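Selected chains from the complex are presented in situ; the others are not included.
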Amino acid sequence: MTAPVGIIMGSKSDWPTMQHAADMLDTLGVTYEVKVVSAHRTPDLLFDYAKSAQGRGIKVIIAGAGGAAHLPGMAASQTSLPVLGVPVKSRALNGIDSLLSIAQMPGGVAVGTLAIGDAGAKNAGLLAAQILATSDNELLARIDAFRNQQTETVLAQPDPRNAD
Amino acid sequence: MTAPVGIIMGSKSDWPTMQHAADMLDTLGVTYEVKVVSAHRTPDLLFDYAKSAQGRGIKVIIAGAGGAAHLPGMAASQTSLPVLGVPVKSRALNGIDSLLSIAQMPGGVAVGTLAIGDAGAKNAGLLAAQILATSDNELLARIDAFRNQQTETVLAQPDPRNAD
Amino acid sequence: MTAPVGIIMGSKSDWPTMQHAADMLDTLGVTYEVKVVSAHRTPDLLFDYAKSAQGRGIKVIIAGAGGAAHLPGMAASQTSLPVLGVPVKSRALNGIDSLLSIAQMPGGVAVGTLAIGDAGAKNAGLLAAQILATSDNELLARIDAFRNQQTETVLAQPDPRNAD
Amino acid sequence: MTAPVGIIMGSKSDWPTMQHAADMLDTLGVTYEVKVVSAHRTPDLLFDYAKSAQGRGIKVIIAGAGGAAHLPGMAASQTSLPVLGVPVKSRALNGIDSLLSIAQMPGGVAVGTLAIGDAGAKNAGLLAAQILATSDNELLARIDAFRNQQTETVLAQPDPRNAD
């Protein structure tokens, strides 16, 4: 069976960021596929990927890219699946270019944008799961459990001065 | 039956922006509820709203706010439903404060952020529908039709020098 | 007796910044409590904390957070106590997101915002003491003494080329 | 009897902004004095004002300025009273210069910074009152009443589509 989430990224060098999306999906028991798809160096692959994703059983696409980050928006131009965008921290401008390139889409083609960097990738995995959970109560229960555990972890260590 | 989408905003003055989310949902045949919920002036209402949303049948929350825009992130802190955030254009800083306040969430609580202003609100409606369509093929067909029509409109007027 | 200042922060990782607030209060002889309270991961705790603070004898709340920093503003939404916000330096954007998320509050709910990072935390401690000193002349004298000593330290080393 | 709040501003042209601080103090029944004090054009007046404020019975200073906004920080350099800074929206840069000039104080001299423009001025009035209320229960009750009314106003108009 095809995985319901497709994680794509513009370059192999984006993987240290994007693996946080994969790790979150692992935590929540959601399967996924991972692929390097470059908007600028492999545009035809990008279009094939985005056009075929729904037919292959993909439900949500997570796309990460940095700098002039066109991957999420261009994926969204070729599919009606929800596309989530992760702005990867860029070398010169720390990802503010990535964030604006992904978030500032024109009306009519949407990308749900997450935070710059690791936190954003982690949350892309989480939001993809939340989207799938709108029709999957078992997954919803696992998300609730993850969130509860996350809350408990904070509550269990109220004093920041203590060692872990 | 409860509407599957809840649109909330921090102030009545956000409605001229947020109505573009409502209009898009109307176009796609998705019902929704609309409410002013202020993170700062009605925090208890916000928590009640977010905690009860799933039980009332809401599937996706769209939250719009400007400036130090805490509404989307705080809604997300109280529900496992997908939350989409619309940065409303602010008076002094044109919405860059709204965008950063919504997008830069820490890992573990996710908000899918759209563009600043009208385009972002429209796309929040569209992305909410795309999320619902992951388990609703009829809605998916309506989204595809909307997208095709949007494409046809551009293709029908290739010369920008012509009057409409 | 309850301490008059409550220092809260969104994550244990904020402590290296926020301890400068605690150190300043120590210097000025003001007692305080310290707690990790996450707006996004422990929202109910945040509301409990802020709602109960005044009843427990807290007079000023210092809240530090980074990125989409909602902790100070949301604390302020639940108490009439003065709330001071410290923008913690964030990984990608160096705290400009934290600063805007804390400072750009809408009219009606106020946060007194300090500088990004260590200097801001130190000054949050100082300003909290100054607030308490509006009705505590002994504390005021200690603040004056601290300020005088600070001035003397600069005056005693007028030549920046000398070793300390 | 001297008013407990001093509102100063760098130029007469800042009054349309700063009057929101005065209005809020009026609403809360707090008296205040208002004066144009320019850090750059009347520096001696600024120092006299700040040095003498405490002796004259002032408890909190609110200082508004735009551009290279030195008024709040320089007032704070000459008094142990709490100083609140309001970044006035500037002509070219919309107040981001004002905000950074006021908020980014070095450790040791604190300014509690509010939002750019009208909302910030209103909140400076509110925060000044909150500071005074740390030792004035009647004022605290008036602040609580103001906040409750503010909450009720939002709750009374939940649908943003209705006319006021």
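Order of writing sets the chain letters: A, B, C and D. Residues in each chain are counted from 1.
One rule holds in what follows: a contact is a pair of C-beta atoms (placed from the backbone, for glycine too) under 8 Å apart; a residue touches a chain by one contact, two chains touch by 3 or more.
For clarity, every value in this text was computed on a predicted model and none was experimentally measured.
The full homomeric assembly consists of 8 copies of the same chain, 4 of which are present in the displayed coordinates.
The rule is short, and it goes like this: only the chains that are shown with their structure count from here on.
Each chain gets a centre from the mean of its Cα atoms; for chain A and chain D, those two points are 42 Å apart. The distance from the centre of chain C to the centre of chain D, with each centre set as the mean of the Cα atoms, comes to 18 Å.
For chain B, residues that reach two or more other chains under the stated contact definition are 41, 67-68, 92-93, 103-106, 108-109.
Residues 9, 12, 14-15, 18-19, 34-36, 38, 41-42, 45, 67-68, 91-94 of chain C are the ones touching chain A in the complex.
Residue ranges on chain A touching chain B, taken from their complex, read 20, 59-60, 80-82, 84, 99, 103-116, 118-120, 122-124, 126-127, 130-135, 140, 143-144, 147, 150. The touching residues of chain C, counted against chain B in their complex, run 10-11, 39-41, 43-44, 47, 66-68, 70, 73-74, 76-78, 90, 92-93, 96-97, 100-106, 108-109.
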